[in-house]
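Before any comments, here is the structure.
Removed from the display is one protein chain of the complex; every other protein chain stays in position.
Chain naming follows the written order as A and B, and within any one chain the residues start at number 1.
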Amino acid sequence: MTVRIITGNEAAAWGARLARVQVVAAYPITPQSPVVETLSAWVESGEMPAELIAVESEHSAMSVCIGAATAGARAFTATSSNGLAYMTEQIWWAAGARLPLVMCVANRSLAAPWNVLNDQQDSMSVRDAGWVQLYCRDNQEVLDTVVQGYRIAERLNVPVMVCYDGFLLSHTAMPVEVPDAAAVDAFLPPRPQPLQIVDPADPRNIGPVVMADPRRDADGVLRGAYLELRAAHHEALLEALEAVPEVGEAWARATGRPGCGLVAEHRLDDAEIALVAAGSLVTQSTLVADLLREEGLPVGVLGIRCCRPFPAAAVRERLRGVRAALVLDKALSYGYAGPIATDLRAALYGTPDAPAVYGAVCGLGGRDVTPEALAEAARAALADARAGAVERPLAWIGRMAREEAR
Amino acid sequence: MTRITDLPVEEQVLPGNRACAGCGLGIGLRAILKALEGRAVMTVPASCLTVLGGMYPVTSVQMPWVNCAFPSTAAVAAGISAGLRATGRSEELTVLAMAGDGGTADIGIQALSGAAERNDDLIYLCYDNEAYMNTGTQRSGSTPAGARTTTTWRGKRENPKDVPRIMEAHRVPYVAVTSAAFPTDVYDKVAKARQMRGLRYLHMHTPCPSGWGFDPALSVRLGKMAVECGLAILYEVERGAFRLTGRSAALAKAGRPLEPVDACLDAQSRFKGLDAEARAAIQAWVDERWVEALERHERGR
Partner (left out) sequence: MDASDLIAMSKPARGEAGRTGDWRSARPVVDASACIAATQDRVTCQICWAHCPDACIEQGAPPAVDLEFCKGCGICADVCPAHAIAMVPEAEHGVCEAAEGGTR
């Protein structure tokens, strides 16, 4: 094990290298580009024995991964923002084809207007696509999660998206323990035999047109149709609710570091209000909760590491006894609510004494989420919770007041 | 030139498939797969070939086959090629990307251009039936001028994109134009491409009875007529060296003017009602291309 001072992008690249990725598809986009730049340098120097294909678009980046993974290779790519939006068709394809890919997303806002800075609208907009989505709090988690991602993906035959905040993590250097290759090899053996059969001796047509109803194969066996395959896919994602923590524990045993599971919690036991967030905001919220505790305010934090599948049982359990949850979304389903707030409300619906769920949107387009603003939002939420408010309008943290514009 | 009786007897295309009666693609596909002797992985986007391949859980083609999204064909093929190298199987298997003209000239051209620029190790074969036939005959970038489609009710105004020339501009090792009406020509070009490495591009002119509007019995005849009049020209460009091949080479050698396009156009209902001006424009386009092909054949470049 070596401690290196590296950025989130470099941590992602280290994760791919340690996972012995065989095929990398590379296309630049800010703030992800240093991931593929780093991998390109390692492949060119021979430090990383992989095929690197410098594609002409993100759509082709995911297409190359789809082809490579179908042929049995361990494949990797990374993207951000509009790049992710551009490859959306293939994100769905990779999941429906049950390919165990890992892709990093250095989270960035979506245009228009152009903005290269962080929020989580990109990955949140594809959360229905059938990938496991894991959000990282810091650069150590980025490296750890990329390696763990392959073990999860190859166990469940679903792709894993490793999300980390653009610039806040992607371009911020911090100490990261880089495990020895031998430890990672023991944790992550070579990719098992793929589901997909590419063999002239036993030719198969993979991913053909599937009709609405079950149909018999040439041997007379009735085979499920599109609906049955989608149901199986959903069930595989639900299995991730067990696989993600188990793989986290196995990683902890392999590396001696604490594992990360579905959620992270901080001082929730006696909390009246919980700050709920994903990504680097979890780290920030933890600091803010400690500050507020010094003021005597009972604030805790629930970090959502695994957004898909959504850990409904875990959040119900962790939020028991809390008056209100203030969800800090860095994305928005325009015309409704933040994605995590929506999921949390659904998870808590019907739970006796469920906490109120207050939605807040923050950090869009890289707007700094200051500790002061978070603390103020938490104080206001606590006051509302103590006053018994069940619902309140979406809060915009850090939004310029109209008066300021005049 | 391989003779018909020398073509391998083994069939990869099975009877009872879902393709239309008289489908030109069926003829060409049989020859393509014979040339690969089953030792290949196909990747196929949404297209008539998907229909021919059949619906889950049964397929009509005895080849490893990976379906892919419409714009992604060449990139998925590049990924398969890299994946086979990474897993030590690239020597045993050729990667065959096979898309229609819409999937090649239109929605797939970006990925194809990228793969060609990188000279990825694969054969890309476009079967050109000159419109989006699988979705009901909408115009594509490869639809000839004058042809009526369900999005050009009065006949397409523009000439088709010359995709083989676009591929030549990438200076890939092999570019060839063939026709499904000449199965041995298809076979020979795929067999030659199979022995090469890098991106090999083949363009297969493919008659379509339902989309062009002719009796299914006439698929081969229509394909041959198109070559006789120069609407389709058979040639290959091997590492920059140009030569006419097969029937087109014979026509060049004969030195006579080509047949006028009229008989070929009149045999297809999609050209019904073509006015004299449009007809003359098609003839002029054909003449210009044929002269250019003859000059290149002469020069060998």
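Here, a residue touches a chain if its C-beta (ideal position, glycine included) is under 8 Å from a C-beta of that chain, and two chains touch if they have at least 3 such contacts.
The structure presented is a predicted model; accordingly, all values stated were derived computationally and were not measured.
Asks: I'd like the shown chains that the missing chain touches, ordered by label.
Replies: Computed over the complete complex, the missing chain touches A, B.
Asks: Which is it among A:T77, A:Q90, A:N205 or A:S285 that touches the chain not included here?
Replies: A:N205
Asks: Of the residues A:A54, A:V116 or A:L229, which one touches the chain left out of the display?
Replies: Touching the chain that is not displayed is residue A:L229.
Asks: Which of B:S47, B:S60, B:T152 or B:Q283 touches the chain that is not shown?
Replies: If we include the chain that is not displayed, B:S60 is the one touching it.
Asks: Where the complex has a chain not shown, which of A:R20, A:R98, A:H266 or A:R323 is the residue touching it?
Replies: A:R98
Asks: Need a quick check: the contact residues on subunit B for the chain that isn't drawn.
Replies: 4-5, 7, 9, 11, 13-19, 21-27, 30-31, 53-62, 183-184, 209, 215-221
Asks: Since one chain has been left out of the picture, which residues of subunit A touch it in the full complex?
Replies: Within subunit A, the residues touching the omitted chain are 97-98, 157, 195-197, 203-208, 210, 216-218, 220, 223-224, 228-229, 232-233, 236.
Note that only the chains that are shown with their structure count from here on.
Asks: Just curious, how far off is subunit B from subunit A if you go by their C-alpha centres, in Å?
Replies: 43
Asks: Of all residues in subunit A, which touch subunit B in the complex?
Replies: Touch list, subunit A to subunit B: 22-23, 25, 50-51, 53-57, 59-61, 63-73, 75, 89-90, 93, 196-200, 203-211, 215-218, 223, 225.
Asks: Can you tell me which positions in subunit B touch subunit A when the two form their complex?
Replies: 38-41, 43, 50-51, 53-59, 61-69, 71-72, 74-87, 89, 93, 110-111, 113-114, 117-118, 120
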